[in-house]
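Notes to accompany the following structure.
Note that one protein chain is taken out, while the other chains of the complex remain in position.
We call the chains A, B, C, D and E, going by the order they appear; numbering starts again at 1 in every chain.
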Amino acid sequence: MTDSPLLKPSPPRPSGRRANQLRDVRITRHYTKHAEGSVLVEFGDTKVICTASIAERVPEFLRGREQGWLTAEYGMLPRATHTRSDREAARGKQTGRTQEIQRLIGRALRSVFDLNALGARTLHIDCDVIQADGGTRTASITGAFVAAHDAVGKLLAAGKIAQSPVKDFVAAISVGVFEGAPVLDLDYDEDSQCDTDMNVVMTGAGGFVEVQGTAEGAPFSRDEMNELIALADSGIKALILKQKEALGIQGV
Amino acid sequence: MTDSPLLKPSPPRPSGRRANQLRDVRITRHYTKHAEGSVLVEFGDTKVICTASIAERVPEFLRGREQGWLTAEYGMLPRATHTRSDREAARGKQTGRTQEIQRLIGRALRSVFDLNALGARTLHIDCDVIQADGGTRTASITGAFVAAHDAVGKLLAAGKIAQSPVKDFVAAISVGVFEGAPVLDLDYDEDSQCDTDMNVVMTGAGGFVEVQGTAEGAPFSRDEMNELIALADSGIKALILKQKEALGIQGV
Amino acid sequence: MTDSPLLKPSPPRPSGRRANQLRDVRITRHYTKHAEGSVLVEFGDTKVICTASIAERVPEFLRGREQGWLTAEYGMLPRATHTRSDREAARGKQTGRTQEIQRLIGRALRSVFDLNALGARTLHIDCDVIQADGGTRTASITGAFVAAHDAVGKLLAAGKIAQSPVKDFVAAISVGVFEGAPVLDLDYDEDSQCDTDMNVVMTGAGGFVEVQGTAEGAPFSRDEMNELIALADSGIKALILKQKEALGIQGV
Amino acid sequence: MTDSPLLKPSPPRPSGRRANQLRDVRITRHYTKHAEGSVLVEFGDTKVICTASIAERVPEFLRGREQGWLTAEYGMLPRATHTRSDREAARGKQTGRTQEIQRLIGRALRSVFDLNALGARTLHIDCDVIQADGGTRTASITGAFVAAHDAVGKLLAAGKIAQSPVKDFVAAISVGVFEGAPVLDLDYDEDSQCDTDMNVVMTGAGGFVEVQGTAEGAPFSRDEMNELIALADSGIKALILKQKEALGIQGV
Amino acid sequence: MTDSPLLKPSPPRPSGRRANQLRDVRITRHYTKHAEGSVLVEFGDTKVICTASIAERVPEFLRGREQGWLTAEYGMLPRATHTRSDREAARGKQTGRTQEIQRLIGRALRSVFDLNALGARTLHIDCDVIQADGGTRTASITGAFVAAHDAVGKLLAAGKIAQSPVKDFVAAISVGVFEGAPVLDLDYDEDSQCDTDMNVVMTGAGGFVEVQGTAEGAPFSRDEMNELIALADSGIKALILKQKEALGIQGV
Partner (left out) sequence: MTDSPLLKPSPPRPSGRRANQLRDVRITRHYTKHAEGSVLVEFGDTKVICTASIAERVPEFLRGREQGWLTAEYGMLPRATHTRSDREAARGKQTGRTQEIQRLIGRALRSVFDLNALGARTLHIDCDVIQADGGTRTASITGAFVAAHDAVGKLLAAGKIAQSPVKDFVAAISVGVFEGAPVLDLDYDEDSQCDTDMNVVMTGAGGFVEVQGTAEGAPFSRDEMNELIALADSGIKALILKQKEALGIQGV
């Protein structure tokens, strides 16, 4: 990839990583004790607590249908970031950015869940960033899948559902154009200076669930997009191996 | 495009359009009388009023810097849609969807504006949907560019700025996979049944500003994505011609 | 009227209209396609989209009673006015002025509706000002009646109700004391300088539904009030003819 | 008045009052100790605490102009009424009715205040209903004038202003058509059953500041309106005598 | 008490009261006419209207259980205080202080109510301060008990409940360390300068329901706490006598 004739050779990354190198990824299950699924996911210095909670009810718009629901919320501790942000609960509303991210997490996970197989219950995903260093939404999706998988495991073990509603794995990674070169898994230093930032969500089978690319500076070209997509694809394959390893399984 | 070996031949679209055919696009300038720029943009039955208003001040975070700002808000009349939605002003907050769209419009337009050349003033873009039939965000971006261009023209004519802050054209279109085939410019009937929905924002020079693809049903493949991007590229070229025609100019 | 011994001869109006002359009034039915009733009403440069939407449910306080409800909401596009106003949805609440107007519209329309004949359903009126030049509330009431009449027509045509709940016509107009003389149908230039501003709502049978007079400057006298009421009466008669013409009917 | 040939003879009122008879009106000055002006006003069983507070600053829109401001707020204790209402502070917003009333109180008082003579300060009027039996807004205006007069008296006594900004007296009363007959000063029993309800605000010189008439049931006629206005006029004259008596003065 | 060897002799209090002397306490029943229980309680210049309203329903979390509920809300008129405070209803939320106080009032009253004996209904307590001079929360609890007792009396008289749910009396008082000496029933002058402020809620049987002591300045010692508790105990005994006297009874 780095020998593409179209792009400049990759300049040194602030972290010293290679262009296609993920940060250290750690997935710790059973991180807190009350939730049906609870995971601490770390992409380098980005740390997110992802919990999956089961509620034996469904939202109003699904009443009377034999179908479940999965929804996600996202938050950040006020001092997860370099400078303190206002606490959303104190301000009385979530920012547009927060809403965008939690909608993305929900869509990503629903793409691999069979909501009929879940029965008339809701899976609440909560992703709370305790330390931010870029990539909080991609870490959230990657960790939340494992938490949701654990929660579903409890339903299966308790005999509440007969078969797993999990149809496939799902994970997410960011890619971007940093100093003219495509790189994988942007940290904060890169994210705050990059020209293009793209978040990609893919399934274990290699299908795309979401592609969200934004030119922060100069617009990006078709070739850059192709390079970025290829990088993301390799990163997500590695993340899904991490998920499988954490769950101690070989496949779904 | 329809002879791609990878994809099924395009099925008939509900509207009878060809796969790569836009709806009738109409851009009416000077639609309302008070705003510095005011456009009614129509993508078929989707109708959006886009205004650009100039304020001689900048947000707090830019105080004291010789730089302008451009920001966008989006709304929909309660009965712009098939069934009436709650009025956001009465509910007391904007939905996540609304916030997502208005953030997208703002980023799209800022990508082609030189905010230094704008001086210490703010360009407020308002996109209000009076009738919705799919593609309201892409119509908004396409119409808002023309309204912003008109507003800037007033600043130039009044001698308030010496050169135009407009660096390039920008327009947006949706593409999607409908019954297995990629199609351009989804209307509501298609949008509500499609597997993949992608919104693409591009500049006059052909650079990508935003690519937002979502698998509503089955994940999409790399090949599908390539087909969709190509369709979007052709659609945006046509939209930018419409913008130029409306503005009575040949280039920026 | 202009030869009243009590009042000064009417000075020239900014618009050149005679004291008892309405602006051009246009009522365009079927303006948008989704609503059961949809009207663009124009009083000169004041333009309001009025829709009437039928919902097959009633508010909580009417549950279990065989009666319908009619309620109204009002809004203004941020740049409908000379200078841009904050978007109410973004601010998170409606102004007192907005609430006052939408309550007035609701009361005005309910005065000519037999809510028992409507059955257990709600008629939602939405009045959204796309261009403001004075008299937005009176234009709203006048247009909303036509939209509601159309919505009711659909219920009748569908056999959902056996007889029309519309008991009479209703319309509204503003009158005021401008430079010492009573004038009909104030536009923005007059409204912003007048001493007294009065909004009057009347039925086709000539009964008063609302009279709201406010002294913006000097208090007004009993004689002035009488002159204003007479002007309003003549204006509303003309408006109801416009409504009948738009609906293509001779009476209720 | 009751011998009008146009109207039915006045039926017995629930309270036994004559058609043109006010309830017992009591105005108690210096009711609470902190406010610059503090009045308990009672219209029969309707009891409102009206305070006038002086703040040595003006709202944003008046900054830098040598002019004062007068603004009013209105509230009701949750159990001032027959059945308990939600506390607005707990619900997190004021109702449309509350906003309508406080805007009315503010306009009424501003009509008799010379805001230039007040200097760069704000007079905050607070009207809080501790017991409601109809006519809370008219009692509020009538009592608030006395509180504001007292507050202004303190400014004069302290030498902060050289001349009184009070240009005239102002008071308010309700009138209505109860069982077909016009009556003065509606109490709750009448208000909840009347066909027409009209609130009238007038100055000491007999000018109209506000006339707000609403047909709750059948529309009202020109003759009824004339009768109501005459009743209101007589009632306000009596109220202004009460204000003068309370203030121990003969005129302004 | 003032001869304690541990504490300095009590300095003169601003009000001239002895260290263990309450202000004049007055409890006026039937203060407003609509509520099932309505009391004006005065602790010197602190005046609070306490009403108790009965609703024949229970909150969601008690549905289907044969149990009642008691809840309290607290408010202050904007100019109950030395300088005007913002109206909470206008600001759109209650302060933390307000919430703290209303939660305290609710807990205090529930401690002496048998909610099973109340049946499936809710007792709403509203405490609204019309004049503040320190001790508004303790006056509120003391007055609210009498209002609640009256409301319960109406249920008993109407045969809606067979036995009183009132298990004991409850009252509250503040104590504090003022210029080094413990004093009873702080007024505003003392409260704003004291080192320690403690609110104590006790039952007729002498049990503690709440003890909330805060060091505003220097921390307080164990001995000071003991002195304060003893003072509070004597004050509450006196308040409960006042409650009994107001209710015209000898015991519960």
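As a working rule, a residue touches a chain if its C-beta (ideal position, glycine included) is under 8 Å from a C-beta of that chain, and two chains touch if they have at least 3 such contacts.
These numbers were taken from a predicted model, which means no experiment stands behind them.
Of the candidate positions E:Ala90, E:Val211 or E:Leu241, contact with the unshown chain belongs to E:Val211.
Across A:Arg18, A:Arg65 or A:Arg79, the residue that sits in touch with the chain not pictured is A:Arg79. Here the missing chain is touched by one residue of E:Glu66, E:Asp86 or E:Glu100, and it is E:Glu100.
From the options E:Thr136, E:Thr203 or E:Gln243, the residue with contact to the unseen chain in the full assembly is E:Thr203.
On the side of chain E, the interface with the absent chain consists of residues 93, 96-97, 99-100, 102-103, 107, 111, 198, 202-203, 205-215, 218-222, 225, 229, 233, using the contact rule stated above. Taking the whole complex into account, chain A touches the unshown chain at residues 32-35, 38, 45, 47, 49, 51, 53, 55, 73, 75, 77-84, 87-90, 92-94, 98, 124, 126, 128, 130-132.
Operating definition for what follows: only the chains that are shown with their structure count from here on.
Steps from chain D to chain E, minimised over paths through touching chains, total 1.
Without chain B, contact groups among the other chains are A | C, D, E. Chain pair D-E has a twin interface among B-C, C-D or A-B; that twin, with over half of the contact pairs alike by residue number, is B-C.
Chain B and chain C have Cα centroids lying 34 Å from one another. Between chain B and chain D the centroid-to-centroid distance comes to 52 Å (mean Cα coordinates, whole Å). Measuring from the averaged C-alpha position of chain B to that of chain E gives a distance of 60 Å. For chain A, the set of residues touching two or more other chains reads 93. If the chains shown are joined wherever they touch, the resulting network is a simple chain of contacts running from one end to the other without closing.
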